[in-house]
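The complex is shown incomplete by one protein chain, all other protein chains being positioned as in the whole.
Naming follows writing order (A and B), and every chain is counted from residue 1.
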Amino acid sequence: MGALYTLYIQTEGHIQMQDITAEVQRLAGECGIASGICTLFLPHTTAGLLISENRDPYLAVDLTRAVHMLTGDESGYHNLEGNFAAHLASMLTGVSLTVPVEDGRLALGSWQSIYLMEFDGSRKRKVRVKFMEDL
Amino acid sequence: MGALYTLYIQTEGHIQMQDITAEVQRLAGECGIASGICTLFLPHTTAGLLISENRDPYLAVDLTRAVHMLTGDESGYHNLEGNFAAHLASMLTGVSLTVPVEDGRLALGSWQSIYLMEFDGSRKRKVRVKFMEDL
Partner (left out) sequence: MGALYTLYIQTEGHIQMQDITAEVQRLAGECGIASGICTLFLPHTTAGLLISENRDPYLAVDLTRAVHMLTGDESGYHNLEGNFAAHLASMLTGVSLTVPVEDGRLALGSWQSIYLMEFDGSRKRKVRVKFMEDL
């Protein structure tokens, strides 16, 4: 135990959902955890972590539209880089997630995947992955 | 330590706030934790976990109105099941929460309760509850 892992993810679009469940599950196997928790942390300010449905092909389209609806256009903001909407979307999704681990597996629901949400891509992103094992 | 508990909650309305604080506190007693953390995880994609006020009788009404305001109607979305608003509300609240445990009690503020937020009910929901004790 003890290692803090890093996943490197190259995003492709300006807004994009990238399913990272398999990579996180692979790290759980690599560290050999049986039961405990997994904390995911994103060291970025214009991206987010989201657990959401993995079977509806329209979810990414709908979420992109929703992000635009919720964050508005940039014209009313003062942000120096012109990417405040991405910061706001990051605030709404969050950069930290904790998932229980049971029998060496992430205890996700059968319809759930873990997504890196890119809101200001394309960029090279990092996801930090930390496992804490039961006593 | 070590057990990953499951609470089974039958929700009643399409949108509903269900206070689960007492059940989670009961599990803390059952596992015998003195101090550490409690991670709650919802294995669903159209519900959320929320810590909010427990004394204003209008909070549920106001939150329901706010969820409608923030998620809009379904007409603009492509989601196959016609419940994208519920997915978006789940994204805005989140499905994972971690609360410190002190002297065997959840370290909540005196006005706080933990709520299962149903956004696409009524359904039978599960809440996974994991305690990690201090070394």
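Keep this in mind: contacts are C-beta pairs under 8 Å (C-beta built on N, C-alpha and C of every residue); 3 or more make two chains touch, one makes a residue touch a chain.
Remember, predicted model here, so these are calculated numbers, not experimental data.
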item: In subunit B, positions touching the absent partner; value: 35-37, 50-53, 56-59, 61-63, 65-66, 69-70, 92-94, 97-100, 102, 107-112, 132, 134-135
item: Missing-chain contacts mapped onto subunit A; value: 1-2, 4, 39, 41-45, 70-72, 76-81, 84, 87-88, 90-92, 94-96, 98, 126, 128, 130, 132-133, 135
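The working rule: only the chains that are shown with their structure count from here on.
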item: Where subunit A and subunit B are represented by their mean Cα positions, the distance between them in whole Å; value: 20
